[in-house]
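Omission of a single protein chain aside, the complex is shown with its protein chains in their original locations.
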Amino acid sequence: MTAATPAGTTFREAFREGVRDALLRDPRAFVVGEDVGRYGGCFGVTRGLLEEFGPERVRDAPLSEAAFTGAGIGAALGGLHPIVEIMTVNFALLALDQLVNNAATLLHMSGGQLPVPLVVRMTTGAGRQLAAQHSHSFEGWFAHVPGLRVVAPGTIDDARWMLWAALQDPDPVVIAENGALYPMTAPLDASLDGVELDHAAVRRPGSDVSLVTYGGSLPKVLEAADVLAAEGVDAEVLDLRVLRPLDDAALLATVARTHRVVVVDEAWRSGSLAAEVCARLMEQAFYELDAPVVRVCSAEVPMPYAQHLEQAALPQVESIVRAVRELVTRRG
Amino acid sequence: MTAATPAGTTFREAFREGVRDALLRDPRAFVVGEDVGRYGGCFGVTRGLLEEFGPERVRDAPLSEAAFTGAGIGAALGGLHPIVEIMTVNFALLALDQLVNNAATLLHMSGGQLPVPLVVRMTTGAGRQLAAQHSHSFEGWFAHVPGLRVVAPGTIDDARWMLWAALQDPDPVVIAENGALYPMTAPLDASLDGVELDHAAVRRPGSDVSLVTYGGSLPKVLEAADVLAAEGVDAEVLDLRVLRPLDDAALLATVARTHRVVVVDEAWRSGSLAAEVCARLMEQAFYELDAPVVRVCSAEVPMPYAQHLEQAALPQVESIVRAVRELVTRRG
Amino acid sequence: MSTPTARAPAPGPTAEDPGLLRTMTLIRRFEERCVELYSAARIRGFMHLYIGEEAVAAGVSAALRPDDAVVSTYREHGHALAKGVPARAVMAEMFGRVEGCSRGRGGSMHLFDVARRFYGGNAIVAGGLPIAVGLALADSMAGRDRVTVCFFGDGAVAEGVCHESLNLAALWRLPVVFACENNRYAMGTALERSHAQTDLAVRGAASGMPAWACDGMDVRACAESGRRAVAHARSGAGPCFVELRTYRFRAHSMYDPELYRTKAEVEEWRRRDPLPALAADLLARGTLTADDVERLGADVEAEVDEAVAFAEAGTLEPVADLTRFVSARDLRGAR
Partner (left out) sequence: MSTPTARAPAPGPTAEDPGLLRTMTLIRRFEERCVELYSAARIRGFMHLYIGEEAVAAGVSAALRPDDAVVSTYREHGHALAKGVPARAVMAEMFGRVEGCSRGRGGSMHLFDVARRFYGGNAIVAGGLPIAVGLALADSMAGRDRVTVCFFGDGAVAEGVCHESLNLAALWRLPVVFACENNRYAMGTALERSHAQTDLAVRGAASGMPAWACDGMDVRACAESGRRAVAHARSGAGPCFVELRTYRFRAHSMYDPELYRTKAEVEEWRRRDPLPALAADLLARGTLTADDVERLGADVEAEVDEAVAFAEAGTLEPVADLTRFVSARDLRGAR
């Protein structure tokens, strides 16, 4: 189904295949957002789709995040399967009222009459020197809202298939795509023809410590796990995948195996999704823990432009490794 | 300074005195928001102030949350001390971009050139059958944002004095006023002439368990503490007061005294401020805890209109008491 | 594009008139009963009355087909009743009953009835406009000739999303009728303190669509503007904007002390009450007899009585079902 060679698929291509696949297989699906058509998508994800599917189904919208997101909600009520693209999560703040007060509430406020089968894609994350208004990770905010499902692909297969699963979901689904992933390449599993949106996934089994993460931090965490392996620390890597609802069973299973947990989350530490993971472990796995859960998050600062400052603000392989080293050497 | 008799001051009157005091003492201060003037404030807080201070300093704004909040930011840059009133936190979502991308970032983005001495008041919370679009508690979201200070008055004295302290603060301060407090009455401490915005406060000392809460939940928690006292459980009540930055020292001090903690927060459980409190205790007080921290939060549902459902969705004295009973009887 | 300020001339009588009178009377009596029930604490939360504005809902809705959609605000009892949502279902909703049109989850501000395509109660001012645009987008992409009417107030025109939505609908030539109910106040804020340009139709026209104002106290004018607007939208020519100049006789909500306007002003507008005006005209023309009018009133009273009885007899959702309807996954097989 994908044109790219298994060895060399970029996340950008995988996301594009996902969107293309949706437009091919679901006649009710259409894409709407700023510059998804003629421009080819601000990060190139939708390039070529306008030519293939035309301006009705690959719909360029004016700079009106609130209106075209709300229109997506209305179109979903009207029987379509809109795929709304908001360029970045920073701009999604302009559409947050529509997503929280309408998309997430209509089903409940109407006593079950109004499901909203809407999919909203947005780019999140930092690392490209885009400074304080283009580098946020607000996916944790969406994960606070009952009525929304929130997913964050961190692997090439999830990048390829999560959109289709989201389209099948009767609830509004927010897909948080970390921008740092787009240029990365990985082999696609050719045998796969879909993924589910309910469970976390162990990306690397291990016995000494659990590294819990998602999205753009996953590659860093896997790299850290390799570094640790070389030091004799066998780390398990749990990819949350679904940020709402959280997969408690997977969290409990991994802590039951390792009894030590480090949560890696690119968001600002206070009030991050990592905090919720800590709270779940506190509530449900307190007696399984040999040591307190540790968080590796971003420094609490609007993202600076200067490269050395930005890199210092973000979780890095080194800082993750350092945190794990400290944790595993700590006595229970 | 307050006209009301110490015995019978309502929170509404205390908030009004705070605003009035600000306008009397700070010539650069002015109030702007929807219906703060002629209408008298949607919850009556600013009633009478238009007549006393005139339409320039008690400024009715059109329905334009983003624009008048952003204008408040600009006015602060221009040397004024704006007190922006956003009717409720639900509508504040429309101004979130301005608060997050401008108010919280301008100082940093400008390398220290642009402090934003802005105060934003907003009503939060549920309990009045206002249903799914008027009952949110998003103060925890603001507490996630570096560059903002977030406070939540839960006592009559904080209701009276926090605004003045916020006006003195060089940073943007969000004041989350829980609507359920407005009609409540309590005696004002006549000897007080101000409060600080840095520390949590122990509202009731105790030795068996710590109840950590803030804002509109404080009265419920104090009532629960009385019920528990009758049962021989001596609960300490810690009022966070300042949601960002959190007062870690106060959290550690209380857990060091009681070794058991229940966090009560009216927000939806997942991703609530209560989660961050759990995370802080996990990180800094793990070995002090005799049992896992327990959260009492709102059910994860858009607030239903029907009274019995809404009451069932919110933290109540009974549910708090029940949670504490379970916790204190649990073996360490 | 018609000049924004053009006002439709007051049209003559039509066969619809008795129906319009009945709809207006139903809304009026229904809400008068709501006031009593609110005082008796049978209805709670925020409740916004439409009394005085009935000509708008009755007139505009008369132009709609059952399969046309309506998106409304928190001041929506009139729009719901005019679209055919049963009075009993609306009343039961305000009582918080399972039998309510939103199962008691929504209350006065959140009335819904998908079967009647009433996508009603949005309590975020101007929050419903993009939804109306989306409903119309779905119709237009599916090649259906349905129309979506979106009601909103004068205050809503100050919200940015209003302009985004007007532009989107015009740009994509969608079948939306933007029905702006200009009752001269946004809560306590008078029109001229909300807008530098108080001729609201000008704002609609500036987004590139036909826009005009009409007398919202004249139900025939509202019906005429409704027909014209709905015909325009259904023709595929894109959206249009109608400013209906009306007035709210009662307070903004049940909590409003009305400090911002004079009794005299309210009295002046009450003299233009569309209900007695139409009844008198129909009697004078002999279209209806005194008996007819009396019977109509009695019918409506009976309907409202029945609605209240139905609501009183209604049941409460079990608390065990509190978190139902948060995810549509529960619905699979559920309903």
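For reference, chains read A, B and C in written order, and residue numbers begin at 1 within each chain.
The criterion applied here is as follows: a residue touches a chain if its C-beta (ideal position, glycine included) is under 8 Å from a C-beta of that chain, and two chains touch if they have at least 3 such contacts.
This is a predicted model, so every value here is computed, not measured.
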item	value
Options C:G160, C:G188, C:G216 or C:P274, residue touching the unrepresented chain	C:G160
Contact partner of the left-out chain, one of A:D21, A:E85, A:E139 or A:E300	A:E300
Per the touch definition above, residue among B:G18, B:G41 or B:G72 touching the missing chain	B:G72
Sites on subunit A contacted by the missing partner chain, in the whole complex	34-35, 37-40, 42, 60, 62-67, 90-91, 94, 128-134, 299-302, 304-309, 312-313
On subunit C, residues whose C-beta touches the chain left out of the figure	158-164, 167, 170-171, 193-197, 202-203, 205-209
Residues in subunit B touching the chain absent from view	30, 56, 61-62, 64, 66-80, 82, 97-98, 101-102, 107-117, 146-147, 149, 169-171
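FYI, only the chains that are shown with their structure count from here on.
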item	value
Label of the chain whose CA centroid is most distant from the centroid of subunit A	C
Inter-centroid spacing, subunit C versus subunit A (mean Cα positions, whole Å)	41
Gap in Å, rounded to a whole number, between the CA centres of subunit B and subunit A	31
Subunit B and subunit C, separation of their C-alpha mean positions in angstrom	36
Where subunit C touches two or more other chains, by residue	102, 104-106, 110, 122, 124, 127, 160-161, 323, 326
Touching two or more other chains - residues of subunit B	90-91, 94, 131-133, 300-302, 304
